[in-house]
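A single protein chain has been omitted; all remaining protein chains appear in their positions.
So, chain A:
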């Protein structure tokens, strides 16, 4: 699927004064490689630290210093490529991208220009409405990050922090296959999920581990591509959506006023929610790319790639399919669970019984998604920090399944475990939370209620839906512990409704 073959979806068009417009979006994602040391030096990649704490002689571009490729970064790039179902190029070349900037010590960035390590691949994106589309990946290449210029430390000077200088980035270039801000956001979310599954990028956008350059253009449906603008360095998924919406509207307004779009690089101002011009095509750098003579071409062996492939974890698409297949989950529930590897792992840990058996996947999904996630979100906690462990949640679900407690009591039990901890089964025992299935005890309660409410007995015979009132009364008198099915059945028999 690409810009020319994907038909315009009327639902995604934006309305202009003169008719509908289609938005075409392509993205370049910069994902920081998870590695201990930098792409070409032994300096630490640790986030934070005092400025210039993690800087080697190579990172500072001292005279005579030479880059040496970090094998782990190469492996991470290959893993990422495999995760994107992409072609791995057994020979790739590092080039120098030349430009002057104070936070670029070498005066060039080592990147891959003509021969990237990873070629074409794809990402399948599921939308909340159940629709799905495929985004073509054009390439993934390795490159160095730059340092950071600090302009707020001195009245007339700028300071430079080289801690990030030389950190490995993967630039992942998509085809212009995206058609709306929502699609773009869903794509980045999915890409982030895949990289986090692979362990090749932590996806922490707040720390700058994932940044997007967003290319936006608009056109009349069916017409050739319009002139695009590139919005640089957008660092949150929400901002990506805002930037696209603003930029598409800006372009439509210009075109409808009879203007033309200038191909340019723009910046997104998160404060104002707008994009503004950074530099025009004429001001664009001539990067004078050429192969870095300090580095030999990177040659990989087929066996090496195969080895990495064997070590890959199950990826979200496969995991989702398995959840649907093996546990009978809805596609939606499965998608929610696999969005993070940790939640999928938690779900599977709840499903697995200690005796090797399995709990009912649907029931588990229900509890994990509705109760657990609901509670975690409320407290702003990650699933890995959940106060209720998988084993505890599994025990709660078992108690429901065994008719020991009702669903309602289970929620109370969940609260107790959440705040106090402990073995759920023991808590039920100690606090007398067991469900009453003893029909004698329930009958007694029913008889008492029938005796005390002759008027209601009359009414229910005329209007069977009144049964709910009786159920409520019985539950109340049994402290919620009566088995609701038993209550229902007995009430119907005693009141003589079918």
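Throughout what follows, a residue touches a chain if its C-beta (ideal position, glycine included) is under 8 Å from a C-beta of that chain, and two chains touch if they have at least 3 such contacts; residues count from 1.
Throughout what follows, contacts and distances are computed from a predicted model.
Asks: With one chain of the assembly withheld, which option in "Hydrogenase expression/formation protein HypD", "Protein translocase subunit SecD", "Phosphate ABC transporter ATP-binding protein" or "Glutamyl-tRNA(Gln) amidotransferase subunit A" matches that chain's UniProt protein name?
Replies: Result for the unshown chain: "Glutamyl-tRNA(Gln) amidotransferase subunit A".
Asks: Which listed residue, A:31, A:117, A:137 or A:160, touches the chain dropped from view?
Replies: In the full complex, the listed residue that touches the missing chain is A:160.
Asks: With respect to the chain omitted from the figure, which of A:44, A:98 or A:263 is a touching residue?
Replies: Of these options, the touching residue for the absent chain is A:98.
Asks: Out of A:65, A:324 or A:391, which touches the unshown chain?
Replies: A:65
Asks: Identify the residues of chain A touching the omitted chain, counting contacts across the whole complex.
Replies: 57, 60-69, 96, 98, 100-102, 105-108, 158, 160, 286, 288-290, 293-296
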